[in-house]
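One protein chain is absent from this view; the other protein chains keep their places.
Chain nomenclature is as follows: A and B, assigned in order of appearance, with residue numbering initiated at 1 for each chain independently.
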Amino acid sequence: MNTNLNISNSEYDDLISKKAQKSPMLRNIFFAFVIGGLICMLGQFINDTLQNYGISKDDASIYTSISLIFIGAFLTSINLYSRLGKIAGAGSTIPITGFSNSIVAPAIEFKSEGYVLGIGANMFKVAGPVLVYGVTSTVILGFVYYLFNYIF
Amino acid sequence: MKIGKQTIKLNSKPCIYSTSSIVGPKEMQGPLAQYFDMHIKDIFFEEKSFEKAESKMLESCINNLIVKSGISQKDIDVIFSGDLLNQCISSGFAIRDFDVPFLGLYGACSTFCEGLLLSSLLIEGNTANQVIASASSHFCSAERQFRLPLEHGNQKSPTAQATVTASGAALVTNRAVADNGIHITHVTPGKIIDLGVKDMSNMGAAMAPAAFSTISNHLTDTGRDIDYYDYIFTGDLGVHGSDMLRELFKNEGIDISSKHKDCGVIIYDENTQDVNCGGSGCGCIASVFSSYIFNELKAKNLNKILLVATGALMSPLSSSQGESIPGIAHAIAIENEV
Partner (left out) sequence: MDTLLTYGSVFLTGGIICTIGQILIDKTKLSPARILTLFVTLGVVFTFLGIYQPIVEFGKCGATVPICGFGYSLFKGTVNAIAEKGFIGIFTGGVTATAGGIAAAIVFGFLASLFAKPTIK
């Protein structure tokens, strides 16, 4: 028997694609759609209720974000958001509750390394890039917007 | 004595005298539950961190081995141990209170066989009489180091494997000191094989070529064919990786499906336990060998086995830098004296 592998990297790669278990796409999409949609409806409900109580539109939308972030943080801290994420996938990752989850989860986990170097330093381990690229792209495009609307 | 390309024949046939295993709660729900010596009910094992829990598990496992074997610490010449954590801290801290020389190993999930291999070589060279080989892993400490935080909500890829929470340890002895008929006859240290797999969620496929290379070189070097062994046990290829190993052998015209079992597959019940492709981690083959397989060898239900532990030699850092996953596999031929 030849002791060397008679297979090239690309042949092996093809073999993996052929044999690997596939994600259950339809099931995943169904739950992502439904749970993602429901979280947004919950946001709408909070928003409408606040506005009914006479809170201004702008403030209501900020309170809505804060409420959803609280819900995400709470569900994370009672170990439920990770379970939800297993079923909902992107349906629970993409809403703002998922942003909250991605901040709270490392904060809980890195407590064992202390308050400063553990919780403090690792809180934005997952969500940090969201702020970096969100803010950077906003400032750059804000500058472009300023040039086009106020200079030219 | 070296035979062939990379196999060492052990003329003194060192003996695997006894073994010890400890597992976590999830492994206790699996099909091998009855074989494990001890288990922990709480993943923190009454400690403040997962890393401390893993160390305590390994320490308990080695202590249990010493008690089971009826020896004392001063009889042990050296302990080989390794784990998945940076700087092998689980092992270092576990063995801190032992009054025994310690040699730390890193071979990722292949660590246990690397330890057995080195133990048997020390004994073959007449430089030691009683050596312990051990390894451990913990689901939570490994998740922290390699993946996302535990409480982060996400779906695992269907080819992903779950790190086993377990430790296993084996006492390898010079036959002149203690013998029970279970002997290491050949060892084949593996070469690093990398077929360019980059997917961190598909370690099984990344390691399968290394397992293939080591097994086929072992068979060539010893002049044996696959039917010589009752079983070839690989350590943590998982369902998908085992599939890939079978395919690689099929390409050579050899059917191994009736001769091959994977520790990562048999430790869990794939259908009822949420583990995707099965178990992985240093503790997987260590605990499965130290419980189920060793039991079967003692009962003479198995008489000739090839134990092949596979490891993925990458880190999150190398993967972030776009490197592929180098695989390794070490093989140990274990035979009952009949």
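What we mean here is this: contacts are C-beta pairs under 8 Å (C-beta built on N, C-alpha and C of every residue); 3 or more make two chains touch, one makes a residue touch a chain.
It should be emphasised that the depicted structure is a prediction, and the values quoted were computed from it without experimental measurement.
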| item | value |
| --- | --- |
| Touch partners, limited to displayed chains, of the chain removed from view | A, B |
| Of B:Lys52, B:His152 or B:Arg246, the one touching the omitted chain in the full complex | B:His152 |
| Identified contact with the non-displayed chain, of B:Tyr17, B:Phe112, B:Phe139 or B:Phe212 | B:Phe139 |
| Where the unshown chain meets subunit B, residue by residue | 26, 43-44, 139-140, 148-152, 154-155, 157, 199, 201, 274 |
| Subunit A residues touching the omitted chain (full complex) | 23, 25, 28-29, 32-41, 43-44, 47, 61-66, 68-70, 73-74, 76-79, 82-83, 86, 89-91, 93-96, 98-100, 102-104, 107-111, 119, 123, 126-127, 129-135, 137-139, 141-146, 149-150 |
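The criterion applied here is as follows: only the chains that are shown with their structure count from here on.
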| item | value |
| --- | --- |
| Distance from the mean Cα position of subunit B to that of subunit A, given in whole angstrom | 36 |
| Residue numbers on subunit B that touch subunit A, as the complex places them | 5, 48-51, 144, 148-159, 193, 195-197, 202, 205, 209, 212-213, 216-217, 219-220, 239-240, 243-244, 247-248, 251-252, 254, 276-277 |
| Interface residues, subunit A side, partner subunit B - complex | 1-7, 9, 12-13, 15-16, 19-24, 28, 76-77, 79, 81-86, 88-89, 92-93, 98, 101-102, 104-106, 108-110, 112, 125-126 |
